[in-house]
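Only one structure is covered here, and it is reproduced in the block below.
Every protein chain but one is kept in place in this view of the complex.
Our next item is chain A:
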Amino acid sequence: MTIATIEQLHQASEKYGALLDMQHKKVLVCAGTGCVAGGSIEIYNRIKELISEKGLLTEIELEEEKPGIGIKKSGCHGFCEMGPLIRIEPYNYLYLKVKIEDCEEIVETTLIKGQPVARLMYNWQNKVYETQEEIPFYKKQTRLVLGNCGHIDAESIREYIANDGYKALGKCILEMEPEQVCKTISDSNLRGRGGGGYPAGRKWAQVVAQSSDIKYVVCNGDEGDPGAFMDRSVMEGDPHRVIEGMIIAGFATKSHQGYIYVRAEYPLAVERLKAAITQARQYGLLGDNILNSGFSFDIKVNQGAGAFVCGEGSALTASIEGERGMPRVKPPRTVEAGLWAKPTVLNNVETFANVPQIIINGSEWYKSIGPEKSPGTKAFAITGNVNNTGLIEVPMGTTLREVLFDIGGGIKNDRRFKAVQIGGPSGGCLTEEHLDLALDFDSLKKVGAMIGSGGLVVMDEDTCMVEVARFFMNFTQNESCGKCVPCREGTKRMLEILEKIVAGKGTVEDLELLEDLADTITETALCGLGKTAASPVISTLKFFRDEYLAHIVDKKCPTKNCKALNSIEIDKTLCKGCSKCSRVCPVGAITGKIKEPFSIDQNKCIKCEACLDSCPFAAIREV
């Protein structure tokens, strides 16, 4: 079907809304990458099979007007720790860690009898949470960008339209001039969600100001930070929202071609985006003469080969052009000469996904969420040593404590919180002293971190911060494009020094050299990624210098993570002199007289820990 006019769009919205209402019960099986890996597609198929057998299935795509049960593959519900997840409406039950064996019970008990399956529900401190909305993980969230994720069928344009989808586009075309659209986005203070926080409206206006008659809209979906998956979830769970945001950007900047650059490691996102683009074209919402307005806009999906640096604007556009993904010097900036040297709007997935709701609800509404200078919500991916890992969305300005403890459910295994790495390898770490810091673009910059794209890697007291710095430096060195000297050679040398330190071979001079290198890289590297490559080292050095010194001076890793610095010792008070350890030691480092305490020759010991397991008296320890 083709939607040729705005009236038809409204009619379609009503019609599909009515069809959705026919589904008096809806089963939303999470089909985000995490849950899919946990087997959610099999679960989806099984439940579908069961309800079809009973003749209860109603499919919106078939335009069935008989009441029944709808089942859909939804976008990421966010509570990835507990996947595979199933939400059942209208009860709003959320079933966790569902297995294929649970399907029959879910169908019988919930879908037929309307009763909950309590054993599949969230249970925290002996309290069972019946509805999804009650669960603390969801309670404190404000899911706007992720509003549809987990609530509608991620593969259905009809459901998107039924949920006011493409209404913002209709509004732009029917009621607004391109300049007004730009102004609305400018007035809303929407800031780029890719990390920099540059005002999106200002960027659009700069593209409008260029005289070129060819302009491009590019969506950056090259989310490369380790531990970040916000953009992936939006592209997988609500692809039409991104597409709609891009079309609106095209309308506002008089561009007719858009590109979505997605990393090839996101096959599901690529598949859903491509399917969504095909649907939008079929419905006349993308392509020539959209909604009979005379405005034409089309979108192409480009796959990146998984280079972190391609998240940098000029490297990304080079990659789309088929060139090697290497950042270039600026000026000219992307807004002046971006893709194929034409003025280009380059925004991140989440930024575009914010656009439709701002158009519908207005800039004042948007500004009312979060702090005035950093309004709106922000999606975060919480991973690491935290109870509730997953995808969340909170208003900007929410404190780290709320995010980690209220939503994240605190640190795993009741360990103490130590730090959180925010902003990926370009960001820094935040510690206990920052727990009450309101998270927004400006506050984080002040403490030497950045919101980045929104990855939060939580670390507990057992994490070695020198090792964390080494991990990120290893990542940065591998992902450096190799163009400018400070980033290419500097990160290599920083990594070498960090490797030396964790191996117990570091010197105090190394620490100085590490700081000198960090300084040169930060001040002289060519692109944003290079300039921030040393951030994890700088911030760990700032907050955990003692840990570095312990490695260097005392030759000890306080968290015992760095094996090279640990020694294995026999507690003489516990050792009974049974000689078991001495017999398993492959290098003959353990000697002693039977029935007297044994000892380990540290010069011979290779720290294989074979003795540790062999001791029947737990007398051998790693210290």
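Points worth noting:
By definition in this document, a residue touches a chain if its C-beta (ideal position, glycine included) is under 8 Å from a C-beta of that chain, and two chains touch if they have at least 3 such contacts; residues count from 1.
The definition used in the following text is that contacts and distances are computed from a predicted model.
Protein name for the hidden chain, per its UniProt entry and selected from "Carbohydrate ABC transporter permease", "NADH-quinone oxidoreductase subunit G", "RagB/SusD family nutrient uptake outer membrane protein" or "Phosphoribosylformylglycinamidine synthase subunit PurS": "NADH-quinone oxidoreductase subunit G".
Touching the missing chain, out of A:K373, A:R401, A:R415 or A:K492, is residue A:K492. Of the listed residues A:D516, A:D546 or A:D613, the one in contact with the hidden chain in the full complex is A:D516.
From the options A:T58, A:S480 or A:T559, the residue with contact to the unseen chain in the full assembly is A:S480. For chain A, the residues touching the chain absent from view are 307, 309, 324, 326, 328-331, 477-486, 488-493, 496, 513, 516-517, 519-520, 523-526.
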